[in-house]
Each structure stands twice: as C-alpha cells, then as structure tokens.
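Showing subunit A:
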Amino acid sequence: MGESAFEITINGVKLVLVFLLMVQMVPVLVWLERRGSGFIQNRFGPNRVGPLGLMQLLADAVKFLTKEEFVPKAATKLLFYAAPVFALLPGTLAFSAIPMASPLKWGEHTFLIQGYEIGVGIVFILAISSLAAYTILMAGWGSGNKFSLMGALRASAQTISYELALGLSIVGIIMMYGTFNLTDMIHAQEGALQFQAFGYTVSSGFLPNWGIFYQPLAAVLFFAATFAESNRLPFDLAEGEAELVAGFHTEYGGFKMLLFFIGEYGHMMVASGLMATFFFGGYNIPWTTTEQVYQWALGLTGSADWGSALTSAVHFGMFFAKLAVFLWIFIWVRWTLPRFRYDQLMDLGWKTMLPWALANTIITALIVFVVSQTW
Partner candidate 1 sequence: MRAARVVRMQNVDLFGPIGLNHYLILSALLFVTGVAGVLLRRNIIVLLMSIELMLNAVNISFIAFGKYMNKLDGQVLVFFVMTIAAAEAAVGLAIAVNIFKRYKEVNIRFFEHLKG
Partner candidate 2 sequence: MTADTFLFWLLAILTLVSGLGVVLVANPIYSALCLAMTMVGVSAIFATLGALFIAGVQMIVYAGAVMVLFVMVLMLFDLRTEIATFSRGRFSGAVKIAVVGLLAGLLAGVFAMTTALSDGIAPSADQADATKSLGALLFTKYVFGFEALGILLLVIAIGVVGLARSKGGTHAKR
C-alpha cells in the first residue's frame, strides 16, 4: 500500500475516490443515454427539469430513494438482498485496477492515479469480472419468479460464453507487449507508430503507436464481447418484454434496481477503460510520450512537483476523453442496432468469435516469433 502512514492514507482515500468517481458517472451516463437516444430517434428526451434536463438526474435519484421497499413473497430474502450489493463489486474492483493517468511524483512520494496496481492486471480484471455471473444468478433465483430465473439463466450463459472470446482476444495483446501489466502496456504504446522487424525499424509519422494498428481483429472482438458481457443491446437477451418481462431484475425496484444499474454502467466503464488501455494508448496523448508531456509541463510551471501534477492532470483529461468516446459508442450502438435472437447470439459467440479469436492468437504468436528472430 505504501511506505509511510501518509502514503497509506492517501492510497486509502484514493480507493474511495475511484469508487465515488465511478458511481457519480452513472447519473451523467443515464442523462447522456436518455438525451442521446432522443437525439438518435429524433425526439427530445428529458428536457423539462433544469437546463438541458440535467436536473432530471436529481429527480430520478429522489424517485429511486423514495420508492416502496418491495420483496416478493416467494423470494429467498438473503439472496434477493445480497444480489444488488454484489452487482456493484466486479465493476468497482476492476475499474480501480485501470491506470487513469501517469503517476504523480510529489517530493519523494509517488502516487499512482489508479485504485491499486497489480502486476497481473489483466488477469485480475478478467477474474473479477467473471464473478458477475453470480449476481445475475442470485438475483434471478432469489426472486422466486420463473421469468427472473429464465432471464438469469440466459444472461449468465451469455456472460460465460462471451468470456471465452473476451479472454482469448486479449491474448494477442498480451503476447505482443509481453506483459500483464496495464501500465507497461500503456508505456509500450507511446509516441508515433514504430516497431522493429527483421532488424529494420519501421516507423510512421502520421499514426500513433496504438495497439489497434497491431491487433485490429482483437479490438473488434474485444469490443463486441464486452457488449455481451455488460448485457447491452445487440446482446441484451437477459431482458425481453415479450418473453421474460425484465429478465433477472423483474422483481427489483427502487434503490435495489439502481444498484443493478450502477453495476451495468460500471461494466461499461471498465470495458471502455480497457478498450482505451489495450488499443488506444491509455492515458497517453496521441503521438506524444509521457516524457514529452512532462518536459512541456516542466517548462510551463518551472517546478518538478507542479510539472508532474500538470502532466497527471493532462493525462487524466485525455483518459477521460477516450473513456467518454467509448461510452458514447456504447450508447450509440444501443439505440441503433436491433437485437439478436438467442440462438444467433450463441452461434455468434461460439462459432464466429471464438474461432476468430483463436486464429488471432495463433497468428499473433507466429508473427511475434518470426519478427523477434534476427536473420
């Protein structure tokens, strides 16, 4: 955690801040989703409460908090109450492990702008998000409602099917950068496109050194799989008004429903953050390195401490810009594409994405091996 009591305190506060950041983004995202859907579907969306309908968020929060506390008679109370709480966990824990800016060096202290750094970052995030299936099952079975249960079975089957494609699509990236550590990956994507092959150096001035130019297939597969993981539309088979009511959260209302909401948006944020980290250079500004930004900040402020702080702030802004782009794509896709049928979903996952991800893994392995040879 840290060496001195001061660092430990700061790191503890940081964890809380990351959590609050994630939770506070949810109302903004909900507003964006509703206004965005209005924009896409050529209608207004919420625009009555406050400027641009922004106060709608507060009104919604008050509504959620004052709703009736309801438990179905047939429900298993323990699981029914536990599920929404557990729904928060995977998103929060995984989001804390994503680096959001370059480390802040203040005097002799170094603060990472992320909840905690884990050497095997990717494995940790995958492991944590694989636990999401439990909340769905607990909610579905605990509700004591057959539609909830069917929705939960569908949703969790979908989640564990797409986890395979998700995990395999990242293997190419891991092999290419030779690390599980997210910070190391971001460092490998600094500057303009440049790599070494067969003893030659290939470089390009007009492309940033992003992972997507090395692993385009992996990027597509990963992004598609994260849609399925977060149960968003083209893959929101967990819900279905005609057949399953609202899926596993049919019986939930008020604050408990809100927790599921936060969980879903947390998944989206983790997916967007990972997308930015793996394929779009993380917190780095395109075409520049962390060092260049630091030198610029140093020239501007004239002190090492403030220079480092400014660098972190700039990188933080960049990370959030990238995050926002992917979150917008999530919303955009949701209101543009029609949904799949369940068998189409399973076919896509097992018969299309899994083989492509495997092929990507094998081809990447071969290329990494051949390129690393010196002949």
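Candidate entries met the following condition: all candidates are chains of the complex that A comes from, given by their letters.
As a working rule, a residue touches a chain if its C-beta (ideal position, glycine included) is under 8 Å from a C-beta of that chain, and two chains touch if they have at least 3 such contacts; residues count from 1.
Quick caveat: nothing in here was measured; it's all calculated off a predicted structure.
Asks: Given that all of 1 or 2 sit in the same complex as subunit A, name the one that actually touches it.
Replies: Answer for subunit A among the listed options: 2.
Asks: Using the touch rule from the top, collect the residues of subunit A that touch candidate 2 in their complex.
Replies: Against candidate 2, the touching part of subunit A is residues 118-120, 123-124, 126-128, 130-131, 133-134, 137-138, 140-141, 149, 152-153, 156-157, 160, 163, 167, 178, 180, 342-343.
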